Structures are given as structure tokens and as C-alpha cells.
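Structure record follows, encoded as C-alpha cells.
For this view, one protein chain was removed and the others were kept in their places.
For reference, chains read A and B in written order, and residue numbers begin at 1 within each chain.
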């Protein structure tokens, strides 16, 4: 994750400046170890969300939570697609695994605290990631895309097969605990759940960012750029690909699990092909080159539909037009943004940012 | 210098985890009492009603007509002056049959739109995800559009009032009808692979045992019934009970026609919208004798159970009334029985709003529901009181006749959803003029 202050621009301006001491604020910031940097940013993000929750109501709490878990899932996808170059059209399947794991745990082991559930979800999703990664390691490009596509479409079939356990078409409904008793007055249940979501999300993002800026991230990017060259340079290709999938599946699973926690339901109709395609499309729209793209993507996924529906309603059109306007709107926005801002929203913002800032001669 | 912040963060993290570890994720505290003496969504000139329906997406085709019909009736009511001088503001939100979206739009309706009540929330998986929320927030949940048994559960969801005859009641009456009128014949079940199928089989199996030679299910995502119908033909099922939505009824009929298999179809109310079926099947009768009424080749002789007025019934006052109302206030030209579903719901909603009185609060609405004497437009008795929020209590049986008419082959009968008997009923309806549902 490139720091939002335009670090990428600086990296491009020249080779390493050597061991000369750098006492500016930016230099001190970069001197901190990467995990700490990302955790501090995470804490800042969490504080911002908490402040936002205090001033808004329950509906926004629900939507903020949605932005949170969607962002985590998409961030995992960013690492997989933008990081290791493996285009996966089946990310919704990982979210589904996480969601059902959460609902099953709450239904059958309600005494487990949420943190334990989340850890179990990470484990289960990681196993799924290993399976998928191993199966697709030899595939590339459209073949990988096709295989992951059919995964996204086929996995919901399991809920119909294992009707009693997984609830079939009607899915599983759960009730999850709200704020703990000593915090009841401070937070509503919705706000509490949003906080739980965002705490997990910022921690997850910090982990993803650390990975991305570390050796594993570099290896993944080398695979993306040229697999043969990476192999010759000693990067264990198959293993790195699988690890990329594991990270993506863990993030996706957590996202799905948090969704089930907030909404209290997991049904196959929430995890259709449309979800997987939307996640990828939103990621590319948001900016596939950076984890920040996941934020814009998540906001788009959650809010674009709502704004488009409000817009449609206010225009007082015929009902057929009104109903379909949101989907047309999203499609048009997608096409236009990618036509004029190929690097997505984040790419455009970064360029805008570096243009506005006076040129640095570092 | 580095250890400090790292340590502090670790401590904060540990605290957070401990805070959440106090309670198990699934251990939910009991919610407090809800206050129903409120008039949320009610002003001097309007009442805001909300609904979630699939308006777009793969599930939309069969269900769009429900909200279209309801809207036409509400427009009619408003044109007559409304209810106690208040206009009905009917707000339908699209959930694309995705329960995750249903939750969002329901919250939006309750928190932002501040609806007075939820009416006709559509779909079992979708509505099932918001029923807890609505009851907890004290929002009356009136007449969900689904026949699931879950809506009649007054212990847990006292504010939810079912409307559709539930699948088991309907299936019991179907089963009894088949065992009496097609005794000795082989029976096959074709059902949707969710609670529709489960609950329908529970009812059918109370009256049919050895006759059942095949049980085939379908998934609504897979638009292909060739394997299932082939199995019915193979096992020589002479009667096929279809607990399906119209698209799949039509598919089944087409598939049967393509292999030259002609069973006696027995169709549930959810699939028995003959007007929609006509529309879907009209294209496929080119090589058959059916000329004037295109889909007759398929529908002739089909037995259908229902509880609502039928739009093709020339002699039903309510059907004619609905045709007029839709002609004036509705969109599009054809009126199908799915429109009638929405319109019947809307009339009953308007009726109970009127009964709730001028001083309209949620409590007065609940009181009205609990004491309302229902007399139509449905043809069956309706229950919304005394711990039984089951809605319509049974079905009648008609048989489609070539030429587009119906013969009522069994008068309305009622039953319960367990092993109780099926009883006849002499239910009297009021006419559209006599029923008090608008000013």
C-alpha cells in the first residue's frame, strides 16, 4: 500500500538516496517499520470511523459496516489481481465461505466470542484458498478467469445439496450479540457491530499492506510482470501464486463473515456471479494499483446503487426506466471512468494530487 | 523508542479483543418492549407504507406485477379521497431478491422513510432476514407476499400478519382433492427446492401415499426441466402436482408437450396465474389446434387451487372491479392474476387502515387487525387474530376449460397446517361497493 501522501511519486524520481539521514517528517515516517506504520494508519482510520458513527444514525452505521467488510474483501482481491496478476472472477465464493462459516458457528456454538469466530473463518478460508490456488496454479489468463467464474457460480449449489445443514435457498438466519453490557448505553447494537467490523477491517488492511510492501508483495508483483523472469530470478512461482490466493481468500472470507455478522443472514442469492463481477469491476474502477482502490471500490459498491436509486426516483420517470436506471448508471460510470482514467479513481486522484502539490526535487 | 508505540498498540488490541470476548457471538440479550402508541409515518394528509420487492434482476419477471397492482389500488383509494382524509404514500424499494439488499432497503424504509407499516414484503429468504428487525422496531409487518409458515408465529413475531394461504394448507387440500377425484392414478410431485417444496410435500403426504411415484425438484436458477419431466414420463405419473412459480409451470408444460407426455396438471396458487401462463405459452402453440385462445393446448383441463378472485372470471365482481381500476390507474395493458394478488392485498390493507380509525397509531392498526371481520376480496376466510396470523385459511379448486373459462370444481375449504381436517366453509364476500376501504 503506497502511502497516501504520494510516496510512489517519490520512488519514481530516482534511485535510493543512500544512507543520508533524513530528518523531515516524511523521512521519519518512512523510517518506522512497515507494520507499525500501517497499524498506526489503521488506528487513525478506526478513530475516524468511530467519530463518524457517533454523529450518524443506525442506517449509516449499517452502510459504514458494509463499506468496511466490502473493502476488506476487495483489498484481498487487489492483492490477488493487482498484486500477483491472477484475475479471479470468483471472489464472491470466498465471501460465501466466510459468511456461512460465521452463521454456522453462531448457530451451533453461540458461546464462542466474535474474535474466535473470525479466527476460525480465517483458517477455513485459508484452506479454501489453498485448494483453489493449487487447482489453478497452472492456469493463466482467461483459463484462470473461466475456472474461477464457474467456481463462483457452482459453489452456491452446495447449499441446495446440503439442505438441512446449509438451509438451501432460504439460507440461514442468525441473531448476533450487540454491544457488551457495560457499553450498552454508549453504542447502539448497529454502531457496535460497525465498530467490530472496522476494527477487524483495519487490522486486516494493515496486514495486507505490510505484506504488499514486503518481500512477499515484491515476489507477487514480479510474477505479475513476467512469470518466466521471476522463475529465473528464484521466485517460487507455484507457491507464491497459492499464497496469493490464500491471502485473498482469507480477506474475502473475513469480509463475508463480517457481512453475515452484521446482516444476520447468509443465503445463496447474496453470493451470485453478479457479486463476484461487481467486486472486480469496482476494484478496477477504484484503482487496481493500490489498496486504496479498495476503499473507493467499497464506497462505490455500497453507495452508488443508493444514490442512483434516489436520482432515478427524483427524475419521475416511467417505472421501467426508474427500476433499471441504477444498473445502467453503474455501467456508464464504469465505462467512462475507465475510458478517461485508466488507472481508476485512485489513479486519477494520485495524479491530481501530484499535480497540485508543488514539484518536489528530491 | 519503537517499543513504546508498538506496545501501546498491542495493549489496545488486547483490550479490544477482551471487550468483545465477554459475550458469545450468538448470545443475544432480550430486546425491550416496543412502543406501539406512535404514529410514525402518519401525518394529517398521508400515510407512508413501505414494501420490498424484486423489481430488477432474475427474479423480477414473475413478481413485478404485485407492486404494480397494489399501486393501482392505492391510487384508486387516493382518488376517492384516501382514508380518513389521508393519502396513501406507497413506497416500494427494489431488493433484486437479494436478502442482503432487503436488509438495507428495509432499514432505509424504517429509518429514513419512516414508514408506518411494511406491507407485502416479498419472498421467503428476503423477508425472513428482516422479520426480526421489523418486530424489534415495532413496525407492523402486514401481509408478506409468500406462503411460508414462518409468518404465523405470534410468540416470536407478534407484529407479523400472514396473508397468503400457507403452502401446507394448500397442499393438504390439493392432496385430498387428488385422492378423491383421481384415485388410483400415479402421482408425481414437481416442487421448488426450498420451503415451498418442503411445506407442500408435508401437506400432500397427509393424503397421498402409495400413489406417489416420483418426487422431482427444480432450482430456480436452472431453467431446464427436461430431466424432471422425463422422469415423470418414465414412472408413468398420470397426475403431476406442480408447486412452482409460473415460469416453471410453463417450462414444465412445454417440456411435457415436447416429449408427448400429457399428465393431469394440478397447479398451486403461486404458479396458477393462467393469465401469465397464457402470455408465456402463446408463442408455442403454432402447430396445435388451439386457435382463439392460444395457450389452450397446454392449459386445457389443468386443475388450479387459489384463494383470490380470478381475472378471467367474468362473473366475479371483484375481478371486474380490479380490471376497471387497473385500466384506469395501472401501467401496461394486461392484467394478470399476479396483479390481482397485489390488488387484493392492497384492498385489505386499505380496509384495515380504515378500520383503525382516524386517530391512527400502530397500536390502533394492530387492534384493528385483531378485531377485523374480513369479507373479501379473497374467497376464503381470513385469520389475523387470536394468536393465528395465518391469513387466508384455505383454497378453492378450479379447472381451466378450453376457451378461457373456469369451472369451480370444489368450493372453498379451510384447514390448518397440521393434521387437522379439511372443512367446508360458507364464506360470504362483500361487493366492492359494500366493502369499506376508502373514503
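What we mean here is this: a contact is a pair of C-beta atoms (placed from the backbone, for glycine too) under 8 Å apart; a residue touches a chain by one contact, two chains touch by 3 or more.
By definition in this document, contacts and distances are computed from a predicted model.
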| Hidden subunit of the complex - UniProt protein name among "Branched-chain amino acid ABC transporter permease", "Phosphate-specific transport system accessory protein PhoU", "Deferrochelatase" or "Fructose import ATP-binding protein FrcA" | "Branched-chain amino acid ABC transporter permease"
| query | Considering the complete complex, which visible chains touch the unshown chain? | reply | A, B
| field | Among B:80, B:209, B:223 or B:431, residue touching the chain not depicted | value | B:223
| request: From the listed residues B:36, B:60, B:323 or B:430, report the one that touches the chain absent from this view. | output: B:60
| request: Please pick, from A:183, A:273 or A:349, the residue that touches the omitted chain in the full complex. | output: A:273
| note | It is residues of chain A that touch the chain not shown, namely 81, 87, 135-136, 138-140, 142-143, 145-147, 149-151, 153-158, 160-161, 227-228, 231-232, 273-274, 277, 280-281, 284-285, 288, 320-321, 323-328, 330-335, 338-339, 342
| query | Hey, which chain B residues sit against the chain that's not shown? | reply | 55-58, 60-62, 64-65, 193, 217-219, 221-224, 226-228, 230-231, 234, 247, 250-251, 254, 257-260, 279-284, 286-287, 332
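As a working rule, only the chains that are shown with their structure count from here on.
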| said: From the mean C-alpha coordinate of chain A to that of chain B, what's the distance rounded to whole Å? | reply: 37
| request: Can you check the complex and tell me which residues of chain A touch chain B? | output: 32-33, 36, 39-40, 43, 57-59, 62-63, 66, 105-107, 109-117, 157, 160, 163, 168-171, 173-178, 180-183, 196, 199, 203, 259, 261, 263-265, 267, 269-270, 272, 306, 309, 318-319, 323-324, 326-327
| query | In the complex formed with chain A, which residues of chain B make contact? | reply | 2, 5-6, 9, 12-13, 16-17, 19-29, 55-56, 60, 68, 93-94, 97-100, 103-104, 107-108, 111-112, 124-125, 128-129, 132, 192-195, 219-220, 331
